[in-house]
Structure formats: structure tokens, C-alpha cells
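See structure below.
With one protein chain held back, the other chains of the complex are shown just where they sit.
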Amino acid sequence: MTHKIAILGASGYTGAELIRLIAGHPDMEIVALSGERKAGMTIAEVFPHLRHMTNLPTLCRIDEIDFSDVDLCFCALPHKTSQEVIRDLPATLKIVDLSADFRLRDPAAYKKWYGNDHAALAQQDEAVYGLTEFYRDQIKGARLVAGTGCNAATGQFALRPLISAGVIGLDDIILDMKCAVSGAGRSLKENLLHAELSEGYNAYAIGGTHRHLGEFDQEFSALAGRPVKVQFTPHLMPVNRGILATTYVSGDAQAIYDTFTAAYADEPFISVLPFGTGPSTHDVRGSNFVHIGVTGDRIEGRAIVIVALDNLTKGSSGQALQNANLMLGIEETTALMMAPLFP
Amino acid sequence: MTHKIAILGASGYTGAELIRLIAGHPDMEIVALSGERKAGMTIAEVFPHLRHMTNLPTLCRIDEIDFSDVDLCFCALPHKTSQEVIRDLPATLKIVDLSADFRLRDPAAYKKWYGNDHAALAQQDEAVYGLTEFYRDQIKGARLVAGTGCNAATGQFALRPLISAGVIGLDDIILDMKCAVSGAGRSLKENLLHAELSEGYNAYAIGGTHRHLGEFDQEFSALAGRPVKVQFTPHLMPVNRGILATTYVSGDAQAIYDTFTAAYADEPFISVLPFGTGPSTHDVRGSNFVHIGVTGDRIEGRAIVIVALDNLTKGSSGQALQNANLMLGIEETTALMMAPLFP
Amino acid sequence: MTHKIAILGASGYTGAELIRLIAGHPDMEIVALSGERKAGMTIAEVFPHLRHMTNLPTLCRIDEIDFSDVDLCFCALPHKTSQEVIRDLPATLKIVDLSADFRLRDPAAYKKWYGNDHAALAQQDEAVYGLTEFYRDQIKGARLVAGTGCNAATGQFALRPLISAGVIGLDDIILDMKCAVSGAGRSLKENLLHAELSEGYNAYAIGGTHRHLGEFDQEFSALAGRPVKVQFTPHLMPVNRGILATTYVSGDAQAIYDTFTAAYADEPFISVLPFGTGPSTHDVRGSNFVHIGVTGDRIEGRAIVIVALDNLTKGSSGQALQNANLMLGIEETTALMMAPLFP
Partner (left out) sequence: MTHKIAILGASGYTGAELIRLIAGHPDMEIVALSGERKAGMTIAEVFPHLRHMTNLPTLCRIDEIDFSDVDLCFCALPHKTSQEVIRDLPATLKIVDLSADFRLRDPAAYKKWYGNDHAALAQQDEAVYGLTEFYRDQIKGARLVAGTGCNAATGQFALRPLISAGVIGLDDIILDMKCAVSGAGRSLKENLLHAELSEGYNAYAIGGTHRHLGEFDQEFSALAGRPVKVQFTPHLMPVNRGILATTYVSGDAQAIYDTFTAAYADEPFISVLPFGTGPSTHDVRGSNFVHIGVTGDRIEGRAIVIVALDNLTKGSSGQALQNANLMLGIEETTALMMAPLFP
């Protein structure tokens, strides 16, 4: 059975990544692609790398889509826009949202991190958090799934099992994150120009101001049953894909390692490396895989957990497709087992 | 039916690319991987980006492989080594060779460009040139197919239809080629270090000394029925994948364009762009697609033909798999329709 | 004696490069920096890499500058704006313009390539073309010098001596140019984003539409005493600095080589490499040097001339300072002999 798929916001990077992945999906067919400013253009005009996909619909405005013909809709719109659009979509339509709009369950937390009142409180209440490996059962039955932040996903792969198992201290967790530029989207900003970004790097949102902290606070505190606040410093890297989270924790490295191997033993996309080795973003590029390494520090009782994934795939569009597979009753890994691109 | 596949020389870039592609192939199973210096290592140790492929055999020496169990063997060995190995393989084994050893039909031409006497003349005589789109019928029935050089493939996509159709002059053809570094393989040379290569570029093998000229001479002269010598200058680019051939020819640009659209109309991997536009290596990265653009110059009677492809995929391992599909009676495009990776 | 310098348009890349170079100049002092949209900002705010230069003036609007206090003014404004500004500057002020506005002597040629009528015909008539090595004497006495296009400079270093000496054919010259992205300036365009540009490359302005052709036509035709039209295809490279011109000509390679060694024997910034070798943009990065290589092709009577320079330095701001030195009676190489940055 072929499921009919719409992608709203198809002209951005996560939209293009969804199309790339779904192109290899035996049970999905893209029937609508929206792009407000690029409505009327073919996908070959918007993304020449997809020009061989001659069966794709031309981009249209959202209000031109007949959603009665759609089984599942991916929403790759900017946050704030997303909630307004989703609020007005048919109440029975299955939706995977890639924006930040439905990640935070508490409207006050949403307002704190994003600045505006939430415009779709009913949908916010209904939404299931989309970190597949930890919300699988809820996602299977969900109508609306909120894709996680790419940094938020990476940090949670590093910390959730450890917090759940109680093998690390909760008051001195540090997430030093190195993030590829595609995470910033296709926006025209001076610091995203090749001439400004290549050949160097820097931290940003220093001191605990990055919005993905809202997700960390929500999820880690819920897991721990008490408030947990991590330190999180993202860095902008001169590469296009990849996130590397270097996580500093207190705890026994071997216990941490054993916790991971147990927690992720049956996960098709998560690979725990041999003890004492670390992952590289080179090795997950373009794929839905997550590599995790654990090393004990020379300082007793301290350990380093490093997680690598591709921000556009496992950190965003790959995760979204994984969730969509679950929501539609399709085998979870379908169209997601492609190998990373190296070199 | 599942065909059993061996890959000799699996620890190089073209070997890794073969594994990446075959991993998605429904009708192939890798039963042997050789790597003389890395024999005994798992693929996860040699290529961490392939560590999720837990079913792959451990690397072994060639003499450890039982070829009676193999349906088709990819040979990704260095040239000269390749001919010695292939000479001694079972005479009935289907082989796709990725080296330079069987590209040139004339032993004298081989010696001129590669310096040594050919050690497997019988096999050289038997080999079919592996430029799929132009040797499809012979490849279907071949036992031994010689993969083309990556530059040689690119240049031939730009020129073969034009020479055949007689729409360009034959005495003033210039191929200015921009080549990604993975074409040089995994060799430890100073000029291939990141610190030496990134942030700049240069020509090499200037003046007509690059060995892929042997292929151009052989093929273009055969097509034209007279000697054809092109000028060819390769440039080493600070990127990992991609070849862009900027081809300067005399002829009518519209006639050239029409020749391409006719010649490539039914080719699943070749896309002729709208007249007057040019391709980008960004748009074919990691894929088996070829993009071709034609533009007329302001100087009457002069045209520019630009071809972009991924040197590791369509220029090497993707081409090899395409040929293997044909040799095994599998649909030609199987496992090769994945979209390019962008960004 | 210290000369007082103003830089108009100081917030772009060529402005920053001028400041970098002049910072090491013993006989120049920057007294005014303009930037209309960034007026009121310090240089440290606009260019954090220059924050150690605490003596620099704050950016201002052009109409705030007292030009009676200025000995020489660099104009790094966009074309069209530049002519309007320069027209209204004091008629005795020495000016080095880095825009395209005064490069073409013929108002009709200007209109053909830039689309608008020239708004400062008197100044256009007065301007001296700023290719230092070939206009040195006129530049010494000039009031207004028009900096060349960066591609135009590169191509002329490759071809002027050869056209003058009559050692190459004039009807089959091809300039295949590989250009760093900083040549496009600090403009917010999608194709200049890191995510879109890095990891690949493409030709642009294919077929003879690049505006620097106006300079080639003007200069080469004047040298030859007859119309000369070259083919010129620029390519956008994923690096920040550097131009490499691969030039295909007919002629005797040795005669070409001898012509270069004679023509450039006394030039402090131009280096002719050993015969048969080619330059690399890696080796001129951040410097005012030009490297030239000549190689004979395997096709008799054909030669390849390759020129490498840094588009922001020798191709623009370094050239401008070299000219300013001459105009002010300062030793020509002052503040310009810094070594390239490698790696």
C-alpha cells in the first residue's frame, strides 16, 4: 500500500532531505510540495540535485493543497508559522512537524524560549515528542509528532539512558556541541556565507541561551524526577552536515558504557563503539545512524561521552521519516538504512 | 535470486563506495572482501562509516577466497597488480575491473601510457570497455569489463555524441577538467594532505601527460574513423567528490544541444540541462547521475559543453555496479537511483 | 612623510583588505573610513579581526568626511555608486577606484557591459587603467586610477606580453578561470552560503557574458591593433581567496616562455616558474605575488599558460595600494612584500 505524502516547506534543507529519503521509500508517494515564495517552480528549479525526480509535483501554496488526498503531512516550516498552519489543517491528518513549535509541552516554557504565546494550544497538548527511540510506543499511536531539535536529539542520545539508570551526577553535566551549518537552514545571513564561515569556527548562544535547552530541561527533568539543568555550548563548524556532542559527566565510565550497550542493544540506528574510542561525524554523514563512544577520564570518576549524528538526517528529516513509518504502520527502518557517504 | 559478490581491494575509496552501493542492492550479497595489508580486520575497523553492516565478511587475502562460490568479482586493485590477479582468476568468473589495466585495447598504447608490458594479454583482448551508455550490448555479454577512468568517462559523456554526429570540429577540442581529490585514492602523499590541498587548487599533468588521454585517443579516434587528439588539463580541487569538465569546441551550439537531447533521451542517469545553463558538482554528489549543459559562446561557431558527475560513483564504482547489473541480467538501475547528497 | 588616506566602502572585503595592508605601511595613515549602512560602528564591530587596530577612525558616512584633509582616497564602493561619488569629490583629490566604473574608456562599451549611461564622463576620460605592470608611467602621474577586475588582471598577466610579442594566435585564445568566492563580495546570495558552495563547484556567466570581458576586449584589441575576442569561462570555487587562469593558446611554448621571462624579469611581484611546471593558488594566498607557468602541449603548436594570484590582494586591494604608492611617490612595493599564508 502506498501512502500519500505532503511536504510543507519543501524548499528548505530539511524539505530537500525529506524528498531525498522518501525517493527511496517503497510505500510512500509524494503528492504535494509547498513553498510559498517558490510556488509554481518545479523541484528541479528549486533543487537541481533532485532534477531526476521527474514525477514530483510542482511547488504550490499551502492553500492549494487538497489534504483529503493526503495520508501524512511533513511540516518543515519555520517555527511560529508551523503552529498557525497546523492548527488549521484537518484534525484527522497525520502530521510530523519538524519545527520547534510542538516540542515543549508547557506553554509557559514555550513562551520563555520562543518569545510568543503559542497559537495552537490544543495541538500542543496532543503532540508526542518525536525522539523515536524513547517515545516509540506513543509515536505509533500519535496523530501529531513534534520532531526534536537536532542538538536536542544528540544530547539526549548521550544522556537519557544515563539519567534513567542513575549512573551519572545530575548537577555537573556539560554538553559541548559542534554543529554543522546546515542546521541554520537556508537563511541569508552574513556569518553563514562561505567566505565568513569556512576555515574557522566559534561558539554561539554562549551561556545557556540556545533554545534547545528548553527540550533538555523538559526531558531530563522528567526523567530524573527533579529539575536538571545542563550546560550547553554550541559551536558553528565549517562543514555542512554533522553534530558532535562532547559530553562531560561524573560517574563510572564502565557503568556508563554498560548502560549504553544495554539501552541501545536492539536499536537499529544506534551503534555503541568499543570502550575508549570516539565517533566522528565523517562516519555518519548522510545517514540515519548514531555513533556513541565512552571513555573514562584520567580523573577518577569522570567520563566523556561523545555522540555523532547527521543533523539533517537523524537530527531532523531522517528522524521525521522514522516517526512517519511508525505512524503509518510501516517497518521503522524503511528507506533509512542507506550507508553514510565517505569520503 | 541473490548473486554472490567478491570485492578485491576493498580497503580503498572505490571499494568502500562499492560496499555502500551494494548494501542497498536487493539481488546481491557480498561474500568476500580482500585487502592484503588489512587482512583480518573487520570492515568496521577499516571503514567505521560502514560499521552498521554487521553481515559483511572480514577482510582476507585474495588467495583465501574460494572463487567457486562467487558469481561476480569487482577488482578495485591498483593497476598492474590488477592484471596479474585477474590473469590468474578462474576463466569463467565474471569480473568488473576498476583499474586502468584493461581499458586500452592496444598493448603498445598500454605500454606507452603505463610504462610496463601488459601481463595478461589474453584478458586484455577479451575485455569490454565499461562506458555503459555506449557499450551496453557488449557489456551484457561480457565476462570481463574494464571500468573507465573517471576523467575519461566525464570527457566522453561530453564528446562522444558530438563526434559521432559530426557536429564539432575534431582538431581544436579542449577539456579543462576539475577533479575532486578522492580520485587520487587513499594514498599518503604530501599534496593530498588537508593542510596542503584545502583552500586552493592547481593544474597537474599539464600538457597532455595524464594517462586518461590514452582512453580519449582510443575512443575518439575510433568514433571519428581518424586520429583525434584532444587537449586535456586536469586540476586538483579541494573537495572530496566531483568532476567538472568544461569542454571548448567549435560547432553550432544548438546543433550540439539537439545532438545531446537525442543521444541521451532514454538514458536513466544522464540529464541534459536547459540550453544555456551549466551543471554543478554539488548537484550530483554521491549519486550516479550525470548533468550536461550546453551554451553558445559570444564568438560565433564556438560552444561550451560542461559535464558534472561524481568521480567515485558514476566515474567509478557506480559505473562498475551498473555494468555488473547488466552482466548478471539485473535491471540496470538497481541500487543506483539514490538522490545526490545536498547540502 | 605620512600620507593621509581615506577608504570609502570600508565594510566590504576589499575595504578590509586595504586596511590590513595599509596597517603595515610606514608612510600612510588612515584618517577616514566610510560605510553608509554601518556608519557609527567601530572597525572592531564590523571586522573583529581588525580589533587590535585601535587607532582607526569610526565608520562614517561619506558626506561626513573632510576631504581637504585627505591625500589619497581609495574607493571600494559598488559600481555605479562609485562614479556618482567620485564625480562629486574634490577635483584635485588623488583617487584609486576599485570598482568597475572607470575601467572602460569607451562610454558605449561601458553601457554595453554595465547597462547604464556613465554618470561621470569627465572622470572616465581622465582615468588611467590600473594594471600596474603595464601602465606604471601613466599611473605615477595620474589623479584617478581605475583598478582592474580581478579576473581581468589575471588574464592580462597571462596574455599581454604574448600578444605584444606576437608569439600566439589571436583567434583561438581560451581563458578557463577558477575564482574564489570572495570575488563576489559580501553579498547575501543563496549560492554564496557555505552550505551551497563548499564541497563543489560550477561555471557561471558561461558563453561570454562576464563583464570583465569588456576589459579583455579593450586591452587586448589595443595591444594587437585589431579586434581580439577571447573565450572566457569563470568557475566559482569553494575557497575564499585565489584565481587560477588556465589559458589555452596556439604558439611555440618555448617562445612563450622566453617572452615571459623577458617581460617580467624586473617585476618584483611576478614570478615565472620553471618551464613545464604550473602554479597553485595555495602559493600566493594573502600576498601580492603572481605565479606564472608555461607548458607545451603534446599537440604541437599548442601551449598552456597558467597564472595564479590572490583576487583580494594582487587582484584588487594589493594592486590598489601598489598604484597608490606610485601616485604618492612612495617605493612601489612598500607594505606589499608580505609572504603568502601557507598552510
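Order of writing sets the chain letters: A, B and C. Residues in each chain are counted from 1.
In the analysis below, a contact is a pair of C-beta atoms (placed from the backbone, for glycine too) under 8 Å apart; a residue touches a chain by one contact, two chains touch by 3 or more.
Remember, it's a predicted structure, so these values are computed and weren't measured experimentally.
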item: Chain not shown: contacting residue from A:T2, A:Q138, A:S164 or A:N202; value: A:N202
item: Residue of A:G24, A:P238 or A:P268 in touch with the missing chain, whole complex considered; value: A:P238
item: Touch criterion as defined above, residue of C:S34, C:S182, C:N202 or C:Q218 at the omitted chain; value: C:S182
item: Touch criterion as defined above, residue of A:G40, A:G276 or A:G329 at the omitted chain; value: A:G276
item: Sole residue of C:A23, C:A255 or C:I299 that reaches the chain not shown, by the stated touch rule; value: C:A23
item: Hidden partner chain, residues of subunit B it touches; value: 13, 181-182, 186, 188-190, 192-199, 238-240
item: On subunit A, residues whose C-beta touches the chain left out of the figure; value: 172, 174, 176, 178, 195-204, 206-209, 213, 229, 231, 233, 235, 237-242, 244, 246, 248, 276-283, 285, 293, 295-299, 302, 304, 306, 308, 343
item: Subunit C residues that touch the omitted chain in the full complex; value: 13, 16, 19-20, 23-24, 47-53, 182, 199, 240-241, 269, 271, 273, 279-280, 282-287, 289, 291, 312, 337-343
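In this section, only the chains that are shown with their structure count from here on.
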item: Euclidean distance of C-alpha centroids - subunit A vs subunit C, Å; value: 45
item: Touching two or more other chains - residue numbers and ranges from subunit C; value: 195-199, 238-240
